[in-house]
Every structure is written in structure tokens, then in C-alpha cells.
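Excluded from the complex is one protein chain; the other protein chains are retained at their positions.
Right after this comes subunit A.
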Amino acid sequence: MSHGDTIPLHPSSQSDIDEIENLINASVHQSVPSARPPSPPRASIPVSVSAPSPSPFVPSNLPKSSSSAVPPPPPPPTGFGPAPNTLTEPVWDTVKRDLSRIVSNLKLVVFPNPYREDPGKALRDWDLWGPFFFIVFLGLTLSWSASVKKSEVFAVAFALLAAGAVILTLNVLLLGGHIIFFQSLSLLGYCLFPLDVGALICMLKDNVIVKVVVVCVTLAWSSWAAYPFMSSAVNPRRKALALYPVFLMYVSVGFLIIAID
């Protein structure tokens, strides 16, 4: 509590100020929590406390954004929820949190559990690092395997996979499915991981039979990982319409892995 440095808002009487503070506290308790969407997992925002700032917060007058503090703000009211939170945490904590998120997302895909109660909740904390790395890695292995036109192979693989993920998500949305765009992108990207492994093995081994077996196994693995999420997103009667294109994309990737030479 920093009530010690109270600036007299109303110099006439001290009791008025006390009353004001009480009212502020009361109003804060009543109104602020409802003003925010009720999603507790992150620490909440310390809401700005005081007088209106003279500078309009528009992008054009950037340098002014922080220079607005002319009137000394009154002390922050009490009972304002959790104090400074992840906004002021050390950088290392941010790095750790994001890395652990990537690891846990990857685990969900590597060890998929189709009997999970709510498969739609998979990858709720989505990130796009996984898809980015897996798409780039797949492009790299494909372009290394290719003997000619390496650059074109890479560019086409990247564009195909990135556009493919977007189109597949839009497909589900157009089918009337309940899906979140980035969550789905993230999941489809993470599900490339088995195919990445397959592509790596195929690059090292030059036996056609081994290649076919490896690609079939990793293809099944990828589809199996993507299945619960995609099927729970749409109406059961339209499930095949949503899943077939996903399967088709993974098959074409698998075909690319085998065929490229």
C-alpha cells in the first residue's frame, strides 16, 4: 500500500479523501472484474489508475505515448487483484515458459491419445514455432534429397505445406465446424513431426522398400495424431469431408518423400 504519499485530491477535508478511496475500492471490486473476459490462467492486468492522459494514443505520435504523465497519479487503490505479473518478469522466465509450451505441445502429438475426453482442447496453448520448424525441416530434407532444382523443391514444399494448412483450416470452417484458426494451424504443423522423422530416415536410407514402409508408418502416425482434433471440430456427418483433405495432404507429402530423388 502506498497511501502514505497521498496527493490531496480535495484539499478541503481529509475525511472526503478517505471516503473517495473507499468508494474507489468498492467500485473497483464491483466493476473491474466483470469488465474483463473471465479467463483466469494468466495473471490479470493492473488496470491503469489515474487521470486521463492528454496524449491521444494513436500510432502517429509515438514518442509522446510515455510522456503523458503530467498530473501525479493518486495512489493505487487497494485490493486491485494480483500485483505486477508476467509483464515485469525477467526475460529468462518468458523463454522458459515458451520452451516448455513447445515441448508439451510436441508431446501431445508424438504420443497422441485418441481416447482423451476432450480432444478439441488439444493445443489450446498453441504456438507457431513447431509448425515453422517442422515445415522448414521437411523442406530442407526434401531439397537435400532432390538432385536438381533444390531451391524450387524447398520453395514449393514450404508454400504447399503452409498454404495447405491454411486451406485445410478454412475447409473445416466452411463445413460449419467449430475450430480456431491458429489452433488448427498449429496442430496441423505439429502433426508433421512424424513425417519429418520419416523424411530424415528416407534421406539416409536409399532402399525403396524401407522408404515405403517408413513413410506408411509415419503417415499413419501423423493422421492418427490429427484425427481426434479434426473430427471433434465438425459435425459427425461431415467428418469425412473434413478429414479426407487432411489425409490427402499428408499422403501427398509422403508421396513426395518417396518419389523425390
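Operating definition for what follows: a residue touches a chain if its C-beta (ideal position, glycine included) is under 8 Å from a C-beta of that chain, and two chains touch if they have at least 3 such contacts; residues count from 1.
The working rule: contacts and distances are computed from a predicted model.
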item: Per UniProt record, name of the chain withheld from view ["Peptide chain release factor domain-containing protein", "Methyltransferase small domain-containing protein", "Golgi apparatus membrane protein TVP23" or "Bms1-type G domain-containing protein"]; value: "Golgi apparatus membrane protein TVP23"
item: Touching residues (missing chain, whole complex) on subunit A; value: 9-10, 13, 15-16, 19-20, 23-24, 27, 31, 35, 37-39, 41-42, 45-53, 56-59, 62-63, 65-70, 73-74, 76, 84, 87-88, 91, 94, 98, 120-121, 124-126, 129, 132, 136, 139-140, 143, 150-152, 154-155, 158-159, 178, 180-183
